[in-house]
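Excluded from the complex is one protein chain; the other protein chains are retained at their positions.
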Amino acid sequence: MNVPDISVYYFGAIALVLIGLYAVLVKKNVLKILIGLSIMETGVNLLLVSIGYISGKSAPILSEGITASNAVDPIPQALVLTAIVIGVATTAMALSVAIILYEKYGTLNVEEIRRLRG
Amino acid sequence: MNCITCIEYIIVALMILSAILAVEWRDLLAATVGMAAVSLFASILFFMLQAPDVAMTEAAIGAALSGAIVIFAIKRTQRFETEEEEKPGWWVRW
Amino acid sequence: MNAQYASLLIAVPLISAFFVPLIKGFGKRTVKYYLMLVTLVQTAIAGAVFVNVYRTGEPMIVMAGGWKPPVGINLYVGPFAALFVLIVAIMSFFMAVFSLKAVETEPIDKYAMLFLLLMLGATGMIATGDLFNLFVFMEITSISAYALTAYNKTGEAAEASLKYIILGGIGSSFFLIGVALIYGATGTLNMAHLAQLAPYIDPKVAQVGLALLIFGLAVEAELFPLNAWAPDAYQAAPHPITAMFSAFVVKAGLYAAARLLYIMQNASGWGSVLKMVVIMAALTVFVAEFSALRQRDVKRMIAYSSISQVGMIAFALALGTQAGVEAGVFHMINHAIVKALLFLAVGYVGITLGGTGIEKFSGLGRRMPLTAFSITVGSLAAVGIPLFNIFWSKIRILIAGVEAGYTWGVALILGASVVEAVYYIRLIHTMWFGEGEGRIRENLAIGTIALFLVLLILFIGLYPNYFWTVSQKAGQDIFNVVDYVKNVPLMGVGS
Partner (left out) sequence: MLKRALAIITLLIIGYWLAQGLAGVPFGQDKMIVGRYYLENVKEQTGAVNAVTAIVVNYRGFDTLGEVTVLFIASTGVGALLWRKKKKRTARAEGSVVLKTGTELLFPFVVLFGAYIFIHGHLTPGGGFPGGATIATAFLLLYMAFINYEIPHRAFEKTEGLAGMGYVLVGLIGLAIGGYFLFDWIWQTWNWGHDNIGRLFSGGFIPIIYTLIGIKVGTELSGIIDNMLKEGVSE
């Protein structure tokens, strides 16, 4: 079993994805699950940006002497801008559903909700 | 190992630590703060990865606003997690 | 017709949805009629696009912003997309008519916006030719679907929606990791360009990336480990929305998965991903049919039946042969018609009699003869009786499966069909021979739509060849990647 050789950014991103997934898998509280999902999304965004990074080059804003040959890849950054906004949209949607759940059942624990439904 | 690399390591470590705390804390308000901290550290990392646009957006939307709406939701529901039993994966059961 | 005008398919629903806040002051009925009008306009545009594509035989390539494909985003309205965009528009129109009667929960203006955007998302998913754009449209579809699932604001609806959100969130994160891997390995996001570069991707990256993409889409496409949300959401959503889920939202996910699979067919490690999809599909069929058997609620039972049919389509699409893909597309069309009819009729019963439990259906043949007749035809078609449309597509899937060497899968589907027959015949028996009296007047508009769909089922059942040639063309559009790449006007970037 060989250990894959990855950089610290990749490691951080994968760690965030796994921690978020752990919360989604194991936790019972709805809001905790949603916090887990949000952490997962942050991890994915970090992964995307670090894939576009090129060592020793600077931000893709082509003023002040920065030319096309020494800028990092702009596409992943554009994608992440979109992904962040989509993430907050999902979170807002999910939270309002959680509020309805709490109003109907008086709890946020998913096991209790299941029991109350019978 | 120069200084920049060691700052990278420290920030990644802090980010993972706050993620773990955000998942483990029973107090949801504290967990939300942990989630916002993850976003902030990620935004520093974005800045170090030469992505200032993303760093700004993440700080404004990922850390501030999504933290704020989670706090509003907590205000309308309950603040503490109840004790839990061992039955993972409610959402995969039919 | 200038190919760029196909962009109206996206622009018209979008601008109409943004227009709704300005007319909401005129009252509920206005908003509902406005919804009908917009879907009708969309149907007209989709019809024009369909006629154009099938008459010229050339796909319409929309280049957003005037940039040529790998630089800009393109929409690829080929034979498949033209056909399904039309189906999406027609079904939306029918369901907009049905919403007149079926949806009374406030706020209607928000319902209309979400309805239009759900239609827009499915249209975009089918038409797009760019990997990340596919993700954006997937999110449009799924977020509006989350909101519409919980629209009734009952406890069940909220729970179903939350399940959907959690699974969908995991799915979209996985999809995005897949996009990151594929982008990192190729440096492009355009599907045609990806197809050209696929053979040069590192095999491990290609395998992991493609598996993640398919895994992410499996939530929308309702494949086995990720479809736990589907029955709950189908049951809890407003009736027209349930029909839309079954008729085209899931199809958009299936199509996207199939398109990505065949785009990457030159990458090494492709075969193993294909096998994974076949196994997931077979499990979907099996689990869903046996769960359907023990349901007491008719809407939920039909939901399970719909999921099992979706598994069959996924099985056909993942066979990796041309016959399989064509049969899968034919089954998609038939399934859309049959399930739209069934959910329409069952939903109508639900709003008139106040529930969809099996006891409400007792003696329905005497109480609401037209509705009962539609449900009967739909059930018989869903089982796959000869003379009805699904028979033809099912038998083609089975033949394609045997040819591709998946005899165990074919045996499983045949067994599942027997189970399906059991519960549908139980339903028909309850309707025609159960107790129940008191004739109820049936709504004319809904009756007309139901009759139209019934006639369509019978027509395809008797003369399958018209639709079979259309779906053959659409299937070749998915399967024949060489033509796909040739049709997209790629500009040479990089080398």
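In this document, chain identifiers A, B and C correspond to the written order of the chains, with residue numbering beginning at 1 in each.
Following the convention adopted for this analysis, a contact is a pair of C-beta atoms (placed from the backbone, for glycine too) under 8 Å apart; a residue touches a chain by one contact, two chains touch by 3 or more.
For clarity, every value in this text was computed on a predicted model and none was experimentally measured.
Trainee: With touch as defined up top, name the shown chains that contact the chain not shown.
Mentor: So, taking every chain into account, the missing one touches A, B, C.
Trainee: Looking at C:E139, C:E222 or C:D477, which residue reaches the missing chain?
Mentor: Candidates C:E139, C:E222 or C:D477; residue touching the omitted chain: C:E139.
Trainee: In the full complex, which of A:I33, A:L46 or A:V97 touches the chain missing from this view?
Mentor: Only one listed residue reaches the unshown chain, and that is A:V97.
Trainee: Specify the residue from the set C:G187, C:G434 or C:G447 that touches the hidden chain.
Mentor: Looking across C:G187, C:G434 or C:G447, the contact with the absent chain belongs to C:G187.
Trainee: Where does subunit B touch the missing chain, residue by residue?
Mentor: 51-57, 59-61, 64-65, 68-69, 72-73, 76, 86-88
Trainee: What is the set of subunit A residues that contact the non-displayed chain in the whole complex?
Mentor: Against the missing chain, subunit A presents residues 4-7, 9-10, 14-15, 17-18, 21-22, 25-26, 47, 50-55, 59-63, 68, 71, 73-75, 77-79, 81-82, 84-86, 88-90, 92-93, 95-97, 99-100.
Trainee: Just checking the interface: what residues of subunit C touch the absent partner chain?
Mentor: Answer for subunit C: residues 2, 4-5, 7, 10-11, 14-15, 17-22, 62-67, 70-73, 106-107, 110-111, 113-114, 117, 120, 124, 130, 132-133, 136-137, 139-140, 143-144, 146-147, 150-151, 153, 177, 181, 184-190, 202, 204-205, 207-209, 493-494 touch the chain left out.
Basically, only the chains that are shown with their structure count from here on.
Trainee: Provide the C-alpha centroid distance between subunit B and subunit C, rounded to the nearest whole angstrom.
Mentor: Those two chain centres are 35 Å apart.
Trainee: When the C-alpha atoms of subunit A and subunit C are each averaged to a single point, how far apart are the two points in Å?
Mentor: Here the centre of subunit C sits 28 Å away from the centre of subunit A.
Trainee: Among the residues of subunit B, pick out those that touch two or more other chains and give their numbers.
Mentor: 91
Trainee: Which parts of subunit A, given as residue numbers and ranges, touch two or more other chains?
Mentor: Expected reply: 20, 98.
Trainee: With touch defined as at the start, can you tell me which subunit A residues reach subunit B in the complex?
Mentor: Interface residues on the subunit A side: 8-9, 11-12, 15-16, 19-20, 22-23, 25-29, 31-32, 34-36, 38-39, 42, 45-46, 49-50, 52-53, 57-61, 72, 77, 80-81, 84-85, 87-88, 91-92, 95-96, 98-99, 102, 107-112, 114.
Trainee: Enumerate the contact residues on subunit A facing subunit C in the complex.
Mentor: Checking each residue of subunit A against subunit C gives 17, 20-21, 24, 30, 33, 37, 40-41, 43-44, 47-48, 51, 75-76, 79, 82-83, 86, 89-90, 93-94, 97-98, 100-101, 104-105, 113, 117.
Trainee: Quick one: in the complex, what on subunit C touches subunit A?
Mentor: Interface residues on subunit C, with respect to subunit A: 132, 136, 139, 143, 146-147, 150, 153-156, 158-159, 161-162, 165-166, 168-170, 172-173, 176-177, 179-180, 183-184, 189.
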